[in-house]
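A single protein chain has been omitted from the complex, and every remaining protein chain is retained in its original position.
So, subunit A:
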Amino acid sequence: MIYLDYAATTPLDPRVRDAMLPWLDAETHFGNPASDHAMGRSARAAVEQARTEVAALLGCGPDEIVWTSGATESNNLAIKGALEFRGLQGAHLVTSRIEHKAVLDTCRYLETQGLRVTYLTPQADGLIAAEQVLAALRPETAMVSLMWVNNETGAINPVAALASQLRERGVLFHVDAVQAAGKLAIDLAQTPIDLLSVSGHKLYGPKGIGALFVRKRPRARLAPQIHGGGHEQGMRSGTLATQQIVGCGMAFRLAGEAMADEAHRLLALRERLWTALQVLPRIYRNSPAEAGVPGILNVSFDGAEGESLRAMLPALMVSSGSACSSATREPSYVLRALGRDDELAGSSLRLSMGRFTTSAQVDAAAAQVVEAVTRLRAWSPLWDAAA
(Lines give C-alpha, C1' and ligand atoms only; values in the text may rest on other atoms or scores of the structure.)
Protein backbone atom coordinates (compact mmCIF):
# COMPACT_ATOMS: atom_id res chain seq x y z
CA MET A 1 0.00 0.00 0.00
CA ILE A 2 1.16 3.50 -0.79
CA TYR A 3 -0.38 6.28 1.25
CA LEU A 4 -0.70 9.53 -0.68
CA ASP A 5 -3.52 11.12 1.28
CA TYR A 6 -1.58 13.26 3.74
CA ALA A 7 -3.95 16.19 3.21
CA ALA A 8 -6.78 14.08 4.68
CA THR A 9 -4.87 12.85 7.70
CA THR A 10 -1.31 11.94 8.56
CA PRO A 11 0.18 8.97 10.40
CA LEU A 12 1.25 9.68 13.95
CA ASP A 13 4.98 10.46 13.99
CA PRO A 14 6.71 7.82 16.18
CA ARG A 15 8.38 10.67 18.12
CA VAL A 16 4.95 12.12 18.83
CA ARG A 17 3.75 8.74 20.02
CA ASP A 18 6.79 8.44 22.28
CA ALA A 19 6.04 11.85 23.78
CA MET A 20 2.42 10.82 24.43
CA LEU A 21 3.11 7.41 25.96
CA PRO A 22 4.27 8.56 29.43
CA TRP A 23 0.97 10.44 29.73
CA LEU A 24 -0.87 7.26 28.86
CA ASP A 25 0.94 4.68 30.95
CA ALA A 26 3.19 6.09 33.65
CA GLU A 27 1.89 5.69 37.17
CA THR A 28 2.42 9.32 38.12
CA HIS A 29 1.39 11.08 34.90
CA PHE A 30 -2.35 10.71 34.85
CA GLY A 31 -3.53 13.60 37.03
CA ASN A 32 -6.26 15.97 35.92
CA PRO A 33 -4.49 19.17 34.77
CA ALA A 34 -7.09 21.16 36.72
CA SER A 35 -6.30 19.40 40.01
CA ASP A 36 -4.49 21.22 42.81
CA HIS A 37 -2.07 18.49 43.80
CA ALA A 38 1.36 17.37 42.62
CA MET A 39 0.00 15.09 39.91
CA GLY A 40 -2.38 17.77 38.71
CA ARG A 41 0.45 20.30 38.59
CA SER A 42 2.75 18.05 36.59
CA ALA A 43 -0.02 17.41 34.04
CA ARG A 44 -0.68 21.16 33.92
CA ALA A 45 3.01 21.87 33.29
CA ALA A 46 2.98 19.45 30.35
CA VAL A 47 -0.11 21.13 28.92
CA GLU A 48 1.54 24.55 29.21
CA GLN A 49 4.77 23.32 27.63
CA ALA A 50 2.76 22.05 24.66
CA ARG A 51 1.00 25.39 24.46
CA THR A 52 4.33 27.18 24.06
CA GLU A 53 5.29 24.74 21.29
CA VAL A 54 2.12 25.42 19.30
CA ALA A 55 2.51 29.16 19.91
CA ALA A 56 6.12 29.05 18.71
CA LEU A 57 5.15 27.62 15.32
CA LEU A 58 2.47 30.28 14.88
CA GLY A 59 4.44 33.22 16.24
CA CYS A 60 1.96 34.08 18.96
CA GLY A 61 1.84 34.06 22.77
CA PRO A 62 1.01 30.82 24.60
CA ASP A 63 -1.86 32.59 26.33
CA GLU A 64 -3.40 33.11 22.89
CA ILE A 65 -3.84 29.36 22.31
CA VAL A 66 -7.11 27.66 23.29
CA TRP A 67 -7.19 23.84 23.13
CA THR A 68 -10.13 22.26 21.32
CA SER A 69 -11.11 18.77 20.20
CA GLY A 70 -10.01 19.53 16.62
CA ALA A 71 -10.28 21.96 13.75
CA THR A 72 -14.02 21.48 13.35
CA GLU A 73 -14.53 22.70 16.89
CA SER A 74 -11.95 25.48 16.40
CA ASN A 75 -13.81 26.77 13.34
CA ASN A 76 -17.14 26.56 15.15
CA LEU A 77 -15.79 28.35 18.21
CA ALA A 78 -14.16 31.10 16.15
CA ILE A 79 -17.14 31.95 13.98
CA LYS A 80 -20.06 31.27 16.31
CA GLY A 81 -18.17 32.49 19.36
CA ALA A 82 -17.14 35.83 17.86
CA LEU A 83 -20.47 36.56 16.19
CA GLU A 84 -22.50 35.50 19.21
CA PHE A 85 -20.41 37.75 21.41
CA ARG A 86 -20.89 40.66 19.04
CA GLY A 87 -24.55 39.96 18.25
CA LEU A 88 -25.71 38.19 15.13
CA GLN A 89 -28.65 40.30 14.13
CA GLY A 90 -27.92 42.38 11.07
CA ALA A 91 -24.29 41.23 10.98
CA HIS A 92 -22.59 40.27 7.71
CA LEU A 93 -19.82 37.76 7.09
CA VAL A 94 -17.64 37.20 4.03
CA THR A 95 -16.32 33.74 3.27
CA SER A 96 -15.73 31.63 0.16
CA ARG A 97 -17.30 28.65 -1.51
CA ILE A 98 -14.05 26.70 -1.22
CA GLU A 99 -13.95 26.60 2.58
CA HIS A 100 -13.95 23.41 4.63
CA LYS A 101 -17.41 22.13 5.54
CA ALA A 102 -16.86 23.03 9.17
CA VAL A 103 -16.85 26.69 8.10
CA LEU A 104 -19.57 26.39 5.44
CA ASP A 105 -21.98 24.40 7.62
CA THR A 106 -21.44 26.84 10.49
CA CYS A 107 -22.20 29.77 8.18
CA ARG A 108 -25.32 28.04 6.84
CA TYR A 109 -26.50 27.48 10.39
CA LEU A 110 -25.85 31.10 11.38
CA GLU A 111 -27.84 32.26 8.36
CA THR A 112 -30.86 30.62 9.99
CA GLN A 113 -30.10 32.75 13.06
CA GLY A 114 -30.06 36.06 11.23
CA LEU A 115 -26.51 36.35 9.84
CA ARG A 116 -26.03 37.56 6.27
CA VAL A 117 -23.26 35.72 4.43
CA THR A 118 -21.45 36.41 1.15
CA TYR A 119 -19.84 33.30 -0.38
CA LEU A 120 -17.08 34.33 -2.77
CA THR A 121 -16.38 32.25 -5.87
CA PRO A 122 -12.70 31.68 -6.66
CA GLN A 123 -11.01 33.46 -9.55
CA ALA A 124 -9.57 31.77 -12.61
CA ASP A 125 -6.49 30.70 -10.65
CA GLY A 126 -8.66 28.89 -8.07
CA LEU A 127 -7.86 31.46 -5.43
CA ILE A 128 -9.76 34.16 -3.60
CA ALA A 129 -8.11 37.52 -4.32
CA ALA A 130 -7.75 40.14 -1.62
CA GLU A 131 -9.61 42.60 -3.87
CA GLN A 132 -12.60 40.25 -4.05
CA VAL A 133 -12.83 40.17 -0.28
CA LEU A 134 -12.45 43.92 0.06
CA ALA A 135 -15.11 44.52 -2.61
CA ALA A 136 -17.56 42.32 -0.71
CA LEU A 137 -17.23 44.27 2.54
CA ARG A 138 -20.20 46.25 3.76
CA PRO A 139 -20.50 48.68 6.64
CA GLU A 140 -22.09 45.91 8.69
CA THR A 141 -19.46 43.27 7.85
CA ALA A 142 -18.34 41.82 11.17
CA MET A 143 -16.04 39.07 10.05
CA VAL A 144 -14.15 37.51 7.17
CA SER A 145 -13.40 33.78 7.34
CA LEU A 146 -10.99 32.44 4.75
CA MET A 147 -8.81 29.35 4.48
CA TRP A 148 -5.09 29.91 4.16
CA VAL A 149 -4.39 26.88 1.98
CA ASN A 150 -6.98 25.11 -0.12
CA ASN A 151 -7.26 21.44 0.78
CA GLU A 152 -8.06 20.28 -2.77
CA THR A 153 -5.24 21.89 -4.74
CA GLY A 154 -2.84 23.22 -2.11
CA ALA A 155 -3.21 26.74 -3.53
CA ILE A 156 -2.30 29.50 -1.08
CA ASN A 157 -4.78 32.33 -0.55
CA PRO A 158 -3.29 35.84 -0.04
CA VAL A 159 -4.17 35.80 3.63
CA ALA A 160 -1.21 37.75 4.96
CA ALA A 161 -1.80 40.67 2.57
CA LEU A 162 -5.47 40.71 3.39
CA ALA A 163 -4.96 40.70 7.16
CA SER A 164 -3.65 44.24 7.49
CA GLN A 165 -6.29 45.62 5.13
CA LEU A 166 -9.04 44.04 7.24
CA ARG A 167 -7.43 45.31 10.43
CA GLU A 168 -7.46 48.86 9.00
CA ARG A 169 -11.18 48.47 8.33
CA GLY A 170 -11.92 47.02 11.77
CA VAL A 171 -13.20 43.71 10.40
CA LEU A 172 -12.46 40.57 12.43
CA PHE A 173 -10.41 38.05 10.43
CA HIS A 174 -10.65 34.29 11.01
CA VAL A 175 -8.31 32.00 9.09
CA ASP A 176 -8.67 28.24 8.77
CA ALA A 177 -4.97 27.33 8.72
CA VAL A 178 -5.40 23.57 8.98
CA GLN A 179 -3.56 22.91 5.70
CA ALA A 180 -1.10 25.76 6.21
CA ALA A 181 0.35 25.22 9.68
CA GLY A 182 3.73 23.55 9.50
CA LYS A 183 3.79 23.80 5.71
CA LEU A 184 4.40 27.52 5.29
CA ALA A 185 5.73 30.17 7.63
CA ILE A 186 3.07 31.70 9.86
CA ASP A 187 4.01 34.68 12.01
CA LEU A 188 1.02 35.99 13.89
CA ALA A 189 3.21 38.61 15.56
CA GLN A 190 3.53 40.27 12.16
CA THR A 191 0.20 39.25 10.60
CA PRO A 192 -2.88 40.86 12.15
CA ILE A 193 -5.16 37.81 11.97
CA ASP A 194 -7.60 37.70 14.92
CA LEU A 195 -8.55 34.02 15.04
CA LEU A 196 -6.75 31.05 13.46
CA SER A 197 -7.71 27.35 13.51
CA VAL A 198 -5.19 24.48 13.53
CA SER A 199 -5.40 20.72 13.93
CA GLY A 200 -3.10 18.04 15.34
CA HIS A 201 -3.76 15.16 12.97
CA LYS A 202 -2.81 16.99 9.77
CA LEU A 203 0.66 17.48 11.22
CA TYR A 204 1.57 13.96 12.37
CA GLY A 205 -0.10 14.55 15.73
CA PRO A 206 -3.03 12.70 17.29
CA LYS A 207 -6.63 12.92 16.15
CA GLY A 208 -9.12 14.61 18.43
CA ILE A 209 -6.98 17.62 19.33
CA GLY A 210 -6.77 21.07 17.81
CA ALA A 211 -6.37 24.66 18.83
CA LEU A 212 -7.74 28.09 18.18
CA PHE A 213 -5.50 31.14 18.25
CA VAL A 214 -7.41 33.99 19.89
CA ARG A 215 -5.58 37.31 19.70
CA LYS A 216 -5.02 39.18 22.96
CA ARG A 217 -4.02 42.58 21.59
CA PRO A 218 -6.36 43.82 20.30
CA ARG A 219 -8.43 41.26 22.06
CA ALA A 220 -10.72 39.02 20.05
CA ARG A 221 -13.74 38.34 22.27
CA LEU A 222 -15.62 35.05 22.07
CA ALA A 223 -18.76 33.65 23.62
CA PRO A 224 -17.87 30.13 24.78
CA GLN A 225 -19.47 27.28 22.86
CA ILE A 226 -18.81 24.66 25.55
CA HIS A 227 -19.72 25.85 29.03
CA GLY A 228 -18.60 24.29 32.28
CA GLY A 229 -15.71 24.51 34.69
CA GLY A 230 -14.21 27.57 33.00
CA HIS A 231 -11.11 25.92 31.55
CA GLU A 232 -9.11 27.71 28.84
CA GLN A 233 -9.80 31.22 30.17
CA GLY A 234 -13.50 30.45 30.13
CA MET A 235 -13.52 30.01 26.36
CA ARG A 236 -13.62 26.21 26.30
CA SER A 237 -14.55 24.04 29.28
CA GLY A 238 -13.80 20.36 29.72
CA THR A 239 -11.01 18.25 31.25
CA LEU A 240 -7.87 18.73 29.19
CA ALA A 241 -6.67 15.54 27.52
CA THR A 242 -3.02 15.71 28.57
CA GLN A 243 -1.73 12.98 26.25
CA GLN A 244 -3.45 14.52 23.24
CA ILE A 245 -2.17 18.00 24.03
CA VAL A 246 1.39 16.76 24.63
CA GLY A 247 1.21 14.95 21.29
CA CYS A 248 -0.03 18.08 19.55
CA GLY A 249 2.77 20.16 21.10
CA MET A 250 5.42 17.69 19.97
CA ALA A 251 3.91 17.53 16.50
CA PHE A 252 4.05 21.30 16.14
CA ARG A 253 7.61 21.43 17.46
CA LEU A 254 8.76 18.78 14.98
CA ALA A 255 6.92 20.54 12.17
CA GLY A 256 8.74 23.75 12.98
CA GLU A 257 12.12 22.05 13.04
CA ALA A 258 11.51 20.16 9.80
CA MET A 259 9.57 22.76 7.84
CA ALA A 260 12.31 24.13 5.58
CA ASP A 261 13.82 20.73 4.75
CA GLU A 262 10.45 19.10 4.34
CA ALA A 263 9.17 21.83 2.04
CA HIS A 264 12.25 21.42 -0.16
CA ARG A 265 11.94 17.62 -0.26
CA LEU A 266 8.18 17.54 -0.86
CA LEU A 267 8.45 20.13 -3.62
CA ALA A 268 10.95 17.87 -5.37
CA LEU A 269 8.68 14.85 -4.89
CA ARG A 270 5.66 16.74 -6.21
CA GLU A 271 7.50 17.77 -9.35
CA ARG A 272 8.94 14.26 -9.77
CA LEU A 273 5.39 12.91 -9.66
CA TRP A 274 4.12 15.49 -12.11
CA THR A 275 6.99 14.76 -14.52
CA ALA A 276 6.33 11.00 -14.33
CA LEU A 277 2.61 11.49 -15.01
CA GLN A 278 3.26 13.61 -18.06
CA VAL A 279 3.88 10.54 -20.23
CA LEU A 280 0.06 10.62 -20.40
CA PRO A 281 -1.44 13.01 -22.95
CA ARG A 282 -4.27 15.34 -21.99
CA ILE A 283 -3.77 15.61 -18.30
CA TYR A 284 -4.21 18.91 -16.52
CA ARG A 285 -2.48 20.18 -13.46
CA ASN A 286 -4.87 21.76 -10.96
CA SER A 287 -2.27 22.61 -8.32
CA PRO A 288 -0.26 25.78 -8.85
CA ALA A 289 3.47 25.34 -9.38
CA GLU A 290 4.36 28.52 -7.50
CA ALA A 291 1.60 29.59 -5.09
CA GLY A 292 0.93 26.10 -3.73
CA VAL A 293 2.02 24.12 -0.69
CA PRO A 294 4.70 21.59 -1.59
CA GLY A 295 2.91 18.32 -0.75
CA ILE A 296 -0.26 18.48 -2.85
CA LEU A 297 -0.66 17.62 -6.54
CA ASN A 298 -4.16 17.65 -7.98
CA VAL A 299 -4.45 16.40 -11.55
CA SER A 300 -7.36 15.94 -13.97
CA PHE A 301 -7.14 13.00 -16.40
CA ASP A 302 -9.27 13.44 -19.51
CA GLY A 303 -11.22 10.25 -20.22
CA ALA A 304 -10.67 8.63 -16.81
CA GLU A 305 -13.61 9.14 -14.47
CA GLY A 306 -12.39 9.70 -10.91
CA GLU A 307 -14.24 6.95 -9.05
CA SER A 308 -13.39 4.31 -11.67
CA LEU A 309 -9.81 5.45 -11.59
CA ARG A 310 -9.62 5.09 -7.85
CA ALA A 311 -11.22 1.67 -8.05
CA MET A 312 -8.41 0.62 -10.39
CA LEU A 313 -5.81 1.77 -7.89
CA PRO A 314 -6.49 -0.53 -4.91
CA ALA A 315 -2.92 -0.30 -3.65
CA LEU A 316 -2.88 3.48 -3.71
CA MET A 317 -4.57 5.48 -0.97
CA VAL A 318 -5.55 8.80 -2.52
CA SER A 319 -8.56 11.08 -2.63
CA SER A 320 -10.66 11.84 -5.61
CA GLY A 321 -9.75 15.38 -6.53
CA SER A 322 -13.30 16.39 -7.27
CA ALA A 323 -14.25 16.74 -3.65
CA CYS A 324 -17.69 18.21 -3.40
CA SER A 325 -18.47 20.81 -0.87
CA SER A 326 -20.74 18.94 1.51
CA ALA A 327 -22.82 22.03 2.10
CA THR A 328 -23.67 22.48 -1.55
CA ARG A 329 -23.16 19.05 -3.18
CA GLU A 330 -21.96 20.84 -6.25
CA PRO A 331 -18.83 20.02 -8.22
CA SER A 332 -15.65 21.59 -6.96
CA TYR A 333 -15.68 25.36 -7.38
CA VAL A 334 -11.92 25.29 -7.33
CA LEU A 335 -11.58 22.98 -10.30
CA ARG A 336 -14.36 24.72 -12.18
CA ALA A 337 -12.68 28.06 -11.59
CA LEU A 338 -9.56 26.62 -13.15
CA GLY A 339 -11.60 26.08 -16.30
CA ARG A 340 -12.26 22.36 -15.87
CA ASP A 341 -15.71 21.32 -16.98
CA ASP A 342 -17.79 19.08 -14.71
CA GLU A 343 -16.56 15.93 -16.43
CA LEU A 344 -12.91 16.86 -16.15
CA ALA A 345 -13.39 18.05 -12.57
CA GLY A 346 -14.83 14.61 -11.87
CA SER A 347 -11.81 12.92 -13.48
CA SER A 348 -9.19 14.03 -11.05
CA LEU A 349 -7.02 12.76 -8.22
CA ARG A 350 -5.52 14.56 -5.27
CA LEU A 351 -2.13 13.06 -4.51
CA SER A 352 -0.80 14.44 -1.26
CA MET A 353 2.64 13.61 0.05
CA GLY A 354 4.22 13.99 3.45
CA ARG A 355 7.01 13.24 5.88
CA PHE A 356 7.18 9.52 5.22
CA THR A 357 6.74 9.57 1.44
CA THR A 358 9.75 8.27 -0.48
CA SER A 359 10.76 8.86 -4.08
CA ALA A 360 10.36 5.11 -4.68
CA GLN A 361 6.74 5.39 -3.54
CA VAL A 362 6.20 8.35 -5.82
CA ASP A 363 7.64 6.46 -8.79
CA ALA A 364 5.52 3.39 -8.06
CA ALA A 365 2.39 5.49 -7.58
CA ALA A 366 3.02 7.31 -10.87
CA ALA A 367 3.46 4.00 -12.70
CA GLN A 368 0.19 2.68 -11.25
CA VAL A 369 -1.72 5.81 -12.19
CA VAL A 370 -0.30 5.85 -15.73
CA GLU A 371 -1.27 2.22 -16.23
CA ALA A 372 -4.77 2.68 -14.80
CA VAL A 373 -5.50 5.77 -16.88
CA THR A 374 -4.18 4.12 -20.02
CA ARG A 375 -6.39 1.07 -19.48
CA LEU A 376 -9.48 3.14 -18.67
CA ARG A 377 -8.99 5.17 -21.81
CA ALA A 378 -8.48 2.01 -23.89
CA TRP A 379 -11.80 0.63 -22.63
CA SER A 380 -13.73 3.84 -23.06
CA PRO A 381 -15.80 4.06 -26.26
CA LEU A 382 -15.71 7.84 -25.88
CA TRP A 383 -11.95 8.18 -25.69
CA ASP A 384 -10.50 9.28 -28.92
CA ALA A 385 -6.76 8.96 -28.74
CA ALA A 386 -6.32 11.07 -31.82
CA ALA A 387 -8.37 13.97 -30.49
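The rule we apply is simple: a residue touches a chain if its C-beta (ideal position, glycine included) is under 8 Å from a C-beta of that chain, and two chains touch if they have at least 3 such contacts; residues count from 1.
Keep this in mind: contacts and distances are computed from a predicted model.
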Chain not displayed: protein name in its UniProt record ("Putative acyl-CoA dehydrogenase FadE", "Electron transfer flavoprotein subunit beta", "Cysteine desulfurase" or "Peptidoglycan D,D-transpeptidase MrdA"): "Cysteine desulfurase"
From A:Q225, A:S308 or A:T374, residue that would touch the chain that is not displayed: A:Q225
Sites on subunit A contacted by the missing partner chain, in the whole complex: 1, 3, 5, 8-9, 11-12, 14, 17, 20, 24-25, 27-28, 30-32, 34-40, 69-73, 75-76, 100-106, 108-109, 201, 206-209, 224-231, 237-244, 310, 314, 317, 319, 326
